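Shown here is a partial selection of chains from the complex, left in place.
Labels A, B and C are assigned to the chains in the order they are written; within every chain, residues are numbered from 1.
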Amino acid sequence: MTLPAPLTGVVPPVCTPLTADREVDVPSLCRLVDHLVAGGVDSLFVLGSTSEVAHLTDRQRRLVTETVVSHVAGRLPVLAGAIDMTTPRVLEHVEAVTAAGADAVVVTAPFYTRTHPAEIARHYRLIAARSPVPVVAYDIPVAVHTKLPAQLVLELADEGVLAGLKDSSGDLAGFREIVTGARSLPGFSTLTGSELTVDAALALGADGAVPGLANVDPDAYVRLDRLCRSGDLERARAEQERLCALFGMVTVGDPARMGGASAALGAFKAALHLRGVIACPATAEPQVPLSAEETERVAKYLAGAGLL
Amino acid sequence: MTLPAPLTGVVPPVCTPLTADREVDVPSLCRLVDHLVAGGVDSLFVLGSTSEVAHLTDRQRRLVTETVVSHVAGRLPVLAGAIDMTTPRVLEHVEAVTAAGADAVVVTAPFYTRTHPAEIARHYRLIAARSPVPVVAYDIPVAVHTKLPAQLVLELADEGVLAGLKDSSGDLAGFREIVTGARSLPGFSTLTGSELTVDAALALGADGAVPGLANVDPDAYVRLDRLCRSGDLERARAEQERLCALFGMVTVGDPARMGGASAALGAFKAALHLRGVIACPATAEPQVPLSAEETERVAKYLAGAGLL
Amino acid sequence: MTLPAPLTGVVPPVCTPLTADREVDVPSLCRLVDHLVAGGVDSLFVLGSTSEVAHLTDRQRRLVTETVVSHVAGRLPVLAGAIDMTTPRVLEHVEAVTAAGADAVVVTAPFYTRTHPAEIARHYRLIAARSPVPVVAYDIPVAVHTKLPAQLVLELADEGVLAGLKDSSGDLAGFREIVTGARSLPGFSTLTGSELTVDAALALGADGAVPGLANVDPDAYVRLDRLCRSGDLERARAEQERLCALFGMVTVGDPARMGGASAALGAFKAALHLRGVIACPATAEPQVPLSAEETERVAKYLAGAGLL
C-alpha cells in the first residue's frame, strides 16, 4: 500500500517474539500484531531497534517482514528497518524487505565506520535512488554514534530523498527544528521515537510517535495521541505520565549484570508474556535474561498500570 | 591449515580492491596478495576494517575470502573478520568464512546495541562454542564504541574461548596488561593493530602486528618486525619512523569534505594504484573519493618513501 | 531576600558585559539589568555559563555579584553561580557570592576530576551544609561531562540538600522525571535551561526557564511564560517558534574559525550591543570575536524579529 504522507499517529516498533531457542515465534508475532491493531495503532514498524533487528539474521528478518505484512494484509502500512553498516549492505536489506512487502524503509546513518555529514548525505541519496518505496531517516545516536544534523535532514527532505524522520535522539530542540522546517514540505513525516515525551512532540507539531512501550500498552498511546490532537492537554499529560511510570519497568534489570538494552527489551517481552500476548519472553543473544525476581517487578509495573 | 599459536610477525589487513562500479576486483585482489606474500608477511587478515568489511555485502565477503584462500593456497594462514552487530549475525559470518576456508575468525564486541561486559563475554563464549576455527578478539572502540576490558580478555583467553587479540584501541597500557598477563597462556596471540607503534608493541612483548599501511609497504613492516626481533632497536626505530612519515598520507583527504575512513582508505588504495598493484583506487559507498590533487599528494608521500 | 519557593517564571542568566580590554563594564551591566527588569523577568541569575563565569576571575565574579545585587536593590531575587571544579573551591565561591548578597547559589557536579554519583551526592551535601542560602543544582553535561541522575536529584531534594534544579542537559525525558517526582516536594524549583523548548518544559510542569537568549529579548520570554501559564498554547507556540528563529543567531560564527561558545556568546553580546544595551560586544579570552560580517548577520536576525 502507499505510505500515508505524512504518516501520523502511533507507529509501534514491533517486538520480535522468539522461542526459547531464539527462533522467530511466528504465532506469537501474529498475536502481537493483532494486539497492536486492536489497540488502534496507525501503522507498524518492524525491524527497528526495539525489534532486536541488530540480532536477527537475514533469514529471520525476511520471516518477520513477510509474517507481519501477510498477517496485516493491508489493514495498516508496514514500515521496515533496513539496518546495516553502510550503503551496499543497507541496499540488500532494502531489496529484501520491499520484496517482502514493506511500504517504507527506515535507515540510519552509517555506523561501525567513522562517518561525515557528506557521507551521510551520499548514503541516503544512493539508497533513495534505489529504493522502490519511501525512505525514512532513523536518527539514533545511541546506536550509530552520529547525530543527523537538522539542516541535513531538511535538505534531503526538500530534495525528495527522505520521506520522513524517526527521531530517537532525545534532543527535542533539534527535532523541533526539523518539525518546524518541514512545515513547508507537506507529506514529510516527523515521528518521535520517545516513549516519554510524546505529548511534547505532538504539541510542537510532530506527526506521530514510534514508542517501544506501545507494544505493552498500545491503547494508551493511541488515547494519548487522540487526546493531544483534540487539544485536551490536561488529560493527555496525565496519560503520558501514567506511561512514564509504566516505562519504569526498563530499570528492573540489574545494571551490574546486564546492559540497558537487555533490561529494556527483557522488560517489554516479559510484560507481553505476562499479558498473554507472546508465548516466551526470550530475548536474542547475547542479551542477558531477566531473573524471576526481576520479572516479578515487571508484573508489579503492569499491575500498577491496571494491565494485569 | 592450523593457525600458528601464537601467531607472530606481520599480518596485513588486506585491502579489498574494487572496480569502478564497486564490484570486488578479483585479479587486483590476487595481485595484492602476491605483493604481500612477496613482501614476506606472515599471515593475511581479510574482512577487517581496512578491508572495508563494513561496506561489503555477504556475497562480496564470501568472494573475497574464497579468492584469497584459494590464491594463497596454504602458503600462509588466512584470518577472516566475522564482523556484525551481535551473536546470531556474527555466527552466520563465521559459518560463511570458515566454509570458504578461513583459518581463524576475528570478532568484535557487539555494536549498534548498547552492550555490557557480561554480554560481551556471553557473545564470545557462544561464538567460540560454535566456531570450527580459533576466535581472535578484535578490540576496536572507534568502530564499536566499547573497549574490551583487559581482565575480560585474559579471562576468556584462560578459558580457551579466545585464541588471540587484535588491539586497535590505541591504548598501549591496556594492551600491555594483556600481553603481560598472557605470558602464562602459551599460544595466545597478541597483535597490535597500530601502524605507528609496532616497535613499542613488540618491545613490550606483543607477538605481531596488523598494520593497514602494510598493504602499501609490506617489506618495511617485515623489516621492522625482523629488526625488533633481532634487538636492533636503533634501526627498528628508524624504520618505524619512516613508516610514520609515510602514514601521513591518511591526512591528504580534506576533512571539510570527507571523514577519516574515506581519507585513510582512499589514500591506501590510491597508493596501491599508483604502485601498480591494483587496477582502480575506488573505495566503497558512501565513502567520498580523493580528488586528483589529493591523489597527487599521496604520490608525494610514496616518492618521499622511495616507493614510486 | 528570601528565595521564592518554588522559583517561577523567567530567570535570565545575565551576560557579563566587558570593556574592550576585558574588564567588567559596570555601567553596561547595570543597563542590562534594567533592560531585563523592564522586560518583566522574575529573577536574575549571575555567574552562569552564559555569564562567561568560566572566564571571570574571582575579583570579577565578586564585582559582578555586588553590582547586580546592589543595582537590583531587592526588586528581584538574585541567584549566583558558584562554579568550580570541586567542593573546597566551590565553597569559597559560595562564601564570596553570599557575602556579596546572592539569594541562592547554583552549583554543578564536580568537573576536571573524574567523578561518581556517590561523590556528586557528597559534594552537594557538603555544600548545602555550609551554604547560608539555598543550593540549586546545575545539570550541564556539555560543560562538566556528567549527567546528574534524576533519582539522585530527587533524593537530594527530598533530604533538603537541593532547593531546585536548572536543567541544561537537553534531555527533556530526564527532566520530566524530576519535575514529576518533585510534585511531592513543594518548594523545589524545576527550571529548564533551554531557549528552545520552554513551552514544552512548562507544559510538563516545570516552574520556570533560564534562557540565555532572554538577555536579548526578555519581553518575549516573559510573554511566552505568561501565555503558557494562561493555557493559550497556540500563541505560546508561535512565540516560542519566533524565539527559536531568533536563536539562529548562534550559528553566525564560522565553525572553522571558532567554537560554539564563542559563536553563541558572541552573538548574544553583539545583539545587546546592536540594541544599545551594552557598550562593547567583547567576549572574554580565549574566545574568538565575531567578524564584522558575522555581526551584520546578527543584526539581520534582530531585524527579522523586530528588535532593531
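Criterion: a residue touches a chain if its C-beta (ideal position, glycine included) is under 8 Å from a C-beta of that chain, and two chains touch if they have at least 3 such contacts.
None of the values given here were measured: they were computed from a predicted structure.
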item	value
Full complex, copies of the single sequence (shown: 3)	4
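Keep in mind that, in the parts below, only the chains that are shown with their structure count from here on.
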item	value
Shared chain contacts [chain B and chain C, defined touch]	A
Interface sides of chain A and chain C: same vs different residues, half threshold	same
Chain occupying the most central position, where position means C-alpha average	A
Chain centre separation (chain B, chain C; CA means) in Å	49
Computed distance of Cα centres, chain C from chain A, in Å	35
Multi-chain contact residues (two or more partners), chain B	none
Complex contacts: residues of chain C adjacent to chain A	170-173, 176-177, 180, 194-197, 199-200, 203-205, 233, 237, 241, 244
Residue numbers on chain A that touch chain B, as the complex places them	22, 49, 54-58, 60, 83, 85-89, 92, 110-116, 118-120, 122-123, 126, 142-145, 257-262, 284-288
